[in-house]
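With one protein chain withheld, the remaining protein chains of the complex are depicted in position.
Here is chain A:
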Amino acid sequence: MLGIFSKCTLPKKAGSHTIRQLSSLNFDIQHKHPQARRQVGLPRARYGGRNAVTMLPGGGIGPELMSYVKEVFLHGGVPVDFETIQIDPQSDNNDDLQYAIMSIRRNGVCIKGNIETRSLDTAIISRNVAIRNELDLFVNVINVQSYNNIPSRHKNVNCIVIRQNTEGEYAMLEHESVEGVVESMKVITKENSTRLARYAFELAKNNGRTKVTAVHKANIMKLSDGLFLETCKNMSLNYPDIKFEHMIIDNCCMQLVSNPHQFDVMVMPNLYGSIVSNVICGLVGGAGLISGRNYGDHYAVFEPGTRNTGSSIAGTNTANPVAMLSASADMLEHLGHKVHCDMIRTAISKTLNEDMVHTADLNGTAKSTDVVDNVIKHVKSIAGRI
């Protein structure tokens, strides 16, 4: 109130105008200005208990998977409206991408497939990475849980992979310093490592998990991974009830394939996260099953866990719809629609474990639509529609 009055009665000072801009537009610049980032973002698009959610179908099997999600939501009576935005993979400018990011800012929540970037122009950054960086989605969470009746090497795997999502090797800083020599920078910051570690321990605490394992390569990258490890160690001191361990990435991969049951919550930098999450998804049945969640301070993006486009099987009705459906259930949980979330999760687990409707990637014979129809059957019976 005072600020407004002073603005009109006093002669305009150079500084006062900028401050005013800042306070009213913090959602615009919260990523670029660390001070503003902690401020409250825009109110989420939730009206009368119904949410608007951005949907980016992406390329490959994305559009078909999204149509399954819409169908399941329709039959379950889920209170979500989708704003679908298609990003043209061929285009050489970032207009579509900017619009999509703006839409996520408005709605707060997004469900996406993997978006292709076909342009080879170096100015065109990978769309997936751009979305994560622009929205400051610093953490990627993959909850890996094996399904009982799915053929896999290991049974009863249950661990959470937490991955730094915005820096490290994905900083996209590469250059050719002299001819024939390319340098690629890996950036680790204390700030991002701290909030990642805090997120990991908080998640462990809130979900009754007992152990956090930091995965690193600090024996070689003594400074960068060293900083990451150091930060995790320091954070663990605040959580005496949770056991803290650390493991080198190469050993970790070996342990994962031989004895994955020893892991509980795992926290790691960006590239290791990409590798580990693919390894662990492979252990329980492949890319078609597991969903991933990306969180920042204000926004959340949900997608299949392994981020594959699946272009080769697009349009063949063979893709496994389970990963995207569980991503949609994760999204409902995040939005607070607990009942609808449970409904979809139960339907999925009944389909896979009891009815044994499996697609080809799980050595089954069912088509994608068979799985979806079976899920819808369960959703309908749970939702009380006959």
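Throughout what follows, a contact is a pair of C-beta atoms (placed from the backbone, for glycine too) under 8 Å apart; a residue touches a chain by one contact, two chains touch by 3 or more; residues count from 1.
Here, contacts and distances are computed from a predicted model.
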{"item": "Name per UniProt, for the chain absent here [options: \"Cytoplasmic tRNA 2-thiolation protein 1\", \"small monomeric GTPase\", \"Eukaryotic translation initiation factor 3 subunit L\" or \"Isocitrate dehydrogenase [NAD] subunit, mitochondrial\"]", "value": "\"Isocitrate dehydrogenase [NAD] subunit, mitochondrial\""}
{"item": "Given A:A45, A:I124 or A:C253, the one touching the chain that is not displayed", "value": "A:A45"}
{"item": "Options A:V78, A:L97, A:L203 or A:M247, residue touching the unrepresented chain", "value": "A:V78"}
{"item": "Residue ranges of chain A at the interface with the undisplayed chain", "value": "4-5, 8, 23-25, 27-28, 42-50, 52, 70, 73-74, 76-83, 99, 102, 105-106, 339-340, 343, 381-386"}
